[in-house]
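Structure, as structure tokens:
Only one protein chain is missing from this complex, and each of the others stays in its spot.
The block that comes next holds subunit A.
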């Protein structure tokens, strides 16, 4: 989006802090319903972040599919399996947990600074973002598009066949 610089930076910092806190909440909350709602917060923050990155179609698809379908499906799965084993204090911090957290947080975070960047040519967009995605899906990426629809059909039939018993 072409917002003025400080507003863009402030929105990025705001969404980034929402993402960081939501990610910590998904891992560290013991009640699985709370962590599923925290996952919903992460997905909404990511969708707003896509709007800031000029990708309006992916933002709408993320909001519809991830928040509206996948998060609701996960909530159904969490609420369906309410054994009494979920409400005991299950967060036993074993040695494996500590070791894995050390390994996962000691990556070289700012090694990504060495990505080279080309000269950014600012072009006028005569065609909007959604129209460009539609044009490319219909011409260049037509075969993956058809394969995705076949995969969705097979997955739907498979899920019904598994859940029928």
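We take it that a residue touches a chain if its C-beta (ideal position, glycine included) is under 8 Å from a C-beta of that chain, and two chains touch if they have at least 3 such contacts; residues count from 1.
In the analysis below, contacts and distances are computed from a predicted model.
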Candidate names "Trafficking protein particle complex subunit 2-like protein", "Proteasome subunit beta", "Centromere protein I" or "NADH-ubiquinone oxidoreductase chain 4L"; UniProt protein name, chain not shown: "NADH-ubiquinone oxidoreductase chain 4L"
Absent-chain interface as seen on subunit A, which is shown: 12, 16, 19-20, 23-24, 26-27, 32, 35-36, 39, 42-43, 46, 49-50, 53-55, 57-58, 61-62, 65-66, 69-70, 73-74, 76-78, 80-81, 83, 85-86, 90, 96-97, 100-101, 104-105, 107, 109-110, 112-113, 115, 117-118, 120, 123, 125, 129, 132-133, 136-137, 141, 144, 148, 151-152, 155-156, 158-159, 162-163, 165
